[in-house]
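Quick one: structure below, then a few questions.
All protein chains but one are shown in place.
This part shows subunit A:
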C-alpha cells in the first residue's frame, strides 16, 4: 500500500509503500529504494513500549490485581466479624461497583482498603447487622475521620440508603468485644455477656431519655454503660474500686477518654432518680449510687415521673416566691395582705404556670392586678426560657444548661449601604507614615540580625 504524505529523504519522491521484510514492517521508496523508516520498532520509546508485551498479546482483559486483593480483604473482614453469607456477597458486589467508579479507581491503596471496610459496613447496616464505624476503623487500623469521608462518598456514588443504627442495637455486638466472662478473668470479676448487655441496654435507654446520647459518639457511651453495668451486677468493694482504666485493661479493650465524662453524667442522672426512691433514707451520691442501680433501672419509669413532678413543684415554688416579691413591689400594702391571704397557693401557682393555664384565672378583682404583674414577670421569664429551656427542665444537654450568651444583633448593619463615602482620615489610620515605615524596616533588620547571631 502506498503511504501518502511521506516523502523520501533520498530522492524526494512521495511514492512510498509499505513492505514487509522478515515480518518487520518497512516504508520503502519505490523510486530509489531507500528505506524511509523501519516500522514500529523505530518509533518505540527507549526502553520498550508503554504497554507491556504480555498485555498486548493478552487475549481477554485480566481483572485488576488490586481489585482481587481488595475482594480478598473484604472476605477477610467479613470472616473476622463473623457475618453471614448474604452480607459477604453484598459487600463484594458493592466493592466491585465502587472500585470501578472514577472517584475510587485511582486512589491510594490505603484508601482502597478503607473502601473495603466501608462496603462491609454498609452491607451490615442494610442487612440488619449493626456494627459501628469505630469497629471498622479498629479493624482497618485507620483514622475514623478518613473512614467517615470514604463512607459518605461511597454512599453518594452508589446511591445507597442505609438505615441509621441505634445505640441499643449495637450494644450486643459491642459487648462481645469485652473479654470479661469467666473464661478470661477470675470468678469475682467475671460476668455473663447476656446479663451485662441487658443491664447496659437499660442504662443506655435511660441515658437516651435524659439527653446524654443525642449528638454524642456511641462508643464511649457504650463503654460507660458496660462499665457501670459490670460494677452494679455485683457491687462488691473490690469491683467498685476498679477504675475505668483497670476495667479496660482486664477486658482487653482500648479505653476511650470521653467515656469518663459519660460515666459522670450517667451517675448524675442516676442520683437524680435515686433520690426519689422511697425506701432509701441516706443521701444518694455518685459514690453509693452504683449499689442502687439495679432498683433504679428496674423502676426507672416510675422514678422518672416522680423526679419530673418534684422538679415541677420546685419550679412552681420558685415562681410563686418571685411572684409574691413582685406583688410586694407593685401593689399597695393593704391589698397585698388581702391578696396573699385570700389567694390560696394553688391559684397563684396556676397563674404562674403556662400561658394556656393563664386563662383559668379566678375571677377576683384583686387577682386581676396580681395577674397583671405576673404577666409582666412571666413574659420576661418566657423570653429567657424559650432561649434557655435548659433551666426549666430536669434533664437537658450541657450546651443548653450552660448556654453561651447569644450576641445581640447590632443595629449598625441597618445603616450600612455599602456605597458610602470613605474619608481620607479613616484610611490614613491604616497606613504607616514614611518615618514609621523606616523605623519598622530598621527594627526588622536588627531583629533578624540578632536572630542569625543567636543561631
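Here is the rule we use: contacts are C-beta pairs under 8 Å (C-beta built on N, C-alpha and C of every residue); 3 or more make two chains touch, one makes a residue touch a chain; residues count from 1.
Following the convention adopted for this analysis, contacts and distances are computed from a predicted model.
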| item | value |
| --- | --- |
| Hidden chain of the complex, named as in its UniProt record, picked from "Translation machinery-associated protein 22", "Lipoate-protein ligase A isoform X1", "Glucosamine-6-phosphate isomerase" or "TATA box-binding protein-like 1" | "TATA box-binding protein-like 1" |
| Residue, one of A:11, A:109 or A:399, that touches the chain absent here | A:399 |
| Among A:70, A:117, A:134 or A:274, the residue in touch with the chain that has been omitted | A:134 |
| Candidate in contact with the missing chain, chosen from A:14, A:144 or A:181 | A:144 |
| Where the unshown chain meets subunit A, residue by residue | 132-134, 144-145, 148, 151-152, 155, 159, 161, 164, 166, 209, 214-219, 304, 308, 386-387, 389, 392-397, 399-400, 406-407, 409-410, 413, 416-420, 422, 424, 426-432, 437, 440-441 |
